[in-house]
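Removed: one protein chain of the complex. Kept in place: all other protein chains.
Chain IDs A and B follow the sequence of writing; residue 1 opens each chain.
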Amino acid sequence: MKRPLALVPLAALLALPACRKDEAGSALTLAMMPKNKGNPYFVSCRKGAEEAARELGVRLLWDGPTETDPAKQNEVVEAWITRGVDVLAVSVENKEAISTALRRARQKGIKVLTFDADAEPDARDFFVNQATPQGIAHTLMDRAAGLMGGEGQFAIVTASLTAANQNEWIAHIKARLGEKYPRIELVDVRPSDDDRQRAFSETQTLLKVHPKVKLVMAVASPAVPGAAEAVKQSGRTDVRVIGLGLPNACKPYIHDGVVESIVLWNTMDLGYLTVRAGHALATGALAAGADGLDAGRLGRVEVRGDNVLLGTPFTFTRENVDQFDF
Amino acid sequence: MPPERAQPWGNSSHEAVLALIVLGEVVVFSLLGTNFLSLGNAAEVLRAATPVGLLALALTPVIVSGGIDLSVGSLLGFSAVVLGELWRDGGVPLGTAVPLTLALGAAAGALNALLVARLRMPALIVTLGTFSLFRGLAEGLTAGVENYTGFPAGFLRLGQGYLLGAIPTQALVLVAAAALYGVLLHASVAGRALYAIGFSPEGARHAGLPVGRRLALVYVLSGVMAALAGLVYVAYLGQAKADAGTGYELTAITAVVLGGTSIFGGRGTIHGTLLGVAALAVLHNGLRLADLPTEMAGVLTGLLLVAAILARRWLAGERTTT
Partner (left out) sequence: MLAALAVLAPSFHQGGNWRDILVGNAPLLLSATGMTLVVLTRHIDISIGSQFAICGVVAGLLAKAGLPMAAVAFGTVGAGLAMGGVNALLVAFLGLPSIVATLATMVALREGLRWATQGAWVENLPAGFQWFGAGQAAGRWLIVAVALAVFTAMAWALTHLRAGRAVYATGSDAEAARLLGVPARATTALVFVVLGGLNALAALLSAVQFIDVQAGAGLGLELKVIAAVVVGGTAITGGRGTALGTLLGVALLGTLGPALTFLGSHAYWERALQGAIILAAVATDALSGRGGSSRPVDVSPESARAA
């Protein structure tokens, strides 16, 4: 009787029940999905979401892709539809792909929110909007132009070449460049695959290939410290880095002066507001036509149309960055 | 070694173990998961598993013959964007674009076949090269940015529709492909030859088998299947972008090996592969419905891979000693 060995994997599975204890059966269940679970941006978002969930007694499910697989988001949404949740909140990686699944969720009576990046308007109830792609792109480009004195070369380090959000921002950056800054030239866009190491070596090479580059714009959160480290190690004090990054990872570089500023919103507040909005949506406190929402420690937050507004993008500089911890 | 040894019965104990594992998953998750045991969920599991399932089917004869194809995930992505490019930018009607995409898959598979079967280069290396090449061509064609959407509803039904109200359309594709591969591997002269080649390519050559042609066949077919998976994928998501199918090759290989196919060739079955695909798909879906961290799936997959092989060996040893 040597069969027991075959049962090892089974035993492993049967051990699972120990890992799960079903608490409060009637609590509101809110399922929230980041674009990428491992990205520090969403890690901090989750902290805020958990804070709000604790305050409201909401059961928060947090799951999403761990790698860049556009099909994964659909798979998770479908599973949550089957499982039955009260509210879905999704940061959308691929608008067209996910909207079909989100519409299905709405048909089944699930309230749907998007946060961070929007789906098609008819696929969700509200969008928790931290900033429009256009707003982000304009803030970044205007800041860059100011630093460069309105002329010269700059380069962009992006996430992966196929990252939907980044590509949208870059398109807006290019448009802004074309209409407002004729004497500034974008010399190259390099990928970093959301890997700090890759952002580092790409920036190193960039600086040598285009020695006249005065500014590197890193538009993905792991790419900012990568680009900053490359500039710092090159010893070039005439090159500045700006971008979309998280304060904690960028603090040392901002104090060094390598990174002049980073543009972002408070990601923890974004998570917090999303859960608040989800709760309000499920309990009827937030419905079509509303013009405001009481969002706990954030106070009263403006609702415009079907957008819940977090506020405008925030610029972190040497003066204020130490006040933030995320 | 004679190809007869490669008949399905040679594996039946392994498949019994695997079936037990799948059953175990189903039992555990029906207890833990919310709405796990429902027709709707079964349909969703099938739907999500189809693209990887098609790749796993394609890889089974490749691995049985002693080879490997790492390029299938990249080719899925390449096919997806070529379909999009032909249809949207080239103005080619889908009725023509679809067969053209499948032909592209065949051509890409033929490149692998040429290098592996004709030039006798190691499959691992060849397909490692085409893994980069195909993904790179997809990125190059689209500059990474292009995302083809707005496909007509008739085409999307392939990936989103239901038959008889409950069966996802792509499940039919999977079943048809499984049947085809089942016949190829288990009921044809060519299939028998593949086992022989997997056991010993030199021996097969000496026995007068057309080794090069048989190998070429499985790599070309693998290309076609990757393109087909690409079509299903595009229809499922409604979009075609260069990152489609990233990393699918590893999931597919995991499913094939979990299904009892020997990575050294010479042994493996289509039903084993299907069970392997099911084991992985149910695991991922079940963990989610049970609100358990999905990282657990990776850890458990690793354990299952090792345990399944050890269990098979143990059972095989037991049988030969009795």
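Basically, contacts are C-beta pairs under 8 Å (C-beta built on N, C-alpha and C of every residue); 3 or more make two chains touch, one makes a residue touch a chain.
Treat the numbers as computed from the prediction; the structure is a model and nothing was measured.
Trainee: Out of B:17, B:137, B:290 or B:311, which is the one that touches the chain we can't see?
Mentor: Checking each option in B:17, B:137, B:290 or B:311, the one touching the absent chain turns out to be B:137.
Trainee: Taking the full complex into account, find the residue in B:163, B:183 or B:299 that is in contact with the omitted chain.
Mentor: Within the whole complex, the residue contacting the unshown chain is B:299.
Trainee: Provide the residue numbers of chain B that touch the chain removed from this figure.
Mentor: Counting only chain B, the missing chain is touched by 115, 119-122, 124-126, 128-137, 139-140, 142-144, 250, 253-254, 257, 262-264, 293, 295-299, 301-303, 305-306, 309-310, 313.
Trainee: With the missing chain put back, which residues of chain A would touch it? List them for me.
Mentor: Within chain A, the residues touching the omitted chain are 37-40, 42-43, 46, 66-67, 161, 188-191, 193-197, 200-202, 204-206, 208-209, 211, 222, 225, 229, 233-234, 248-249, 252.
By our rule, only the chains that are shown with their structure count from here on.
Trainee: Considering only the defined contacts, which chain A positions touch chain B in the complex?
Mentor: On the chain A side, the touching residues are 2-3, 5-10, 12-14, 16-17, 19-20, 61, 63, 66-71, 74-76, 78-80, 82-84, 94, 96-97, 100, 160-162, 164, 167, 191.
Trainee: Please give the residue numbers of chain B that touch chain A in the complex, ascending.
Mentor: That would be residues 17, 20-21, 24-25, 28, 31-36, 38, 40-41, 44, 47-48, 51, 139, 142-145, 147, 149-150, 160, 233, 236-239, 241-244, 246-247, 284-285, 288-295, 300, 303-304, 307-308, 310-311, 314-315, 318 of chain B.
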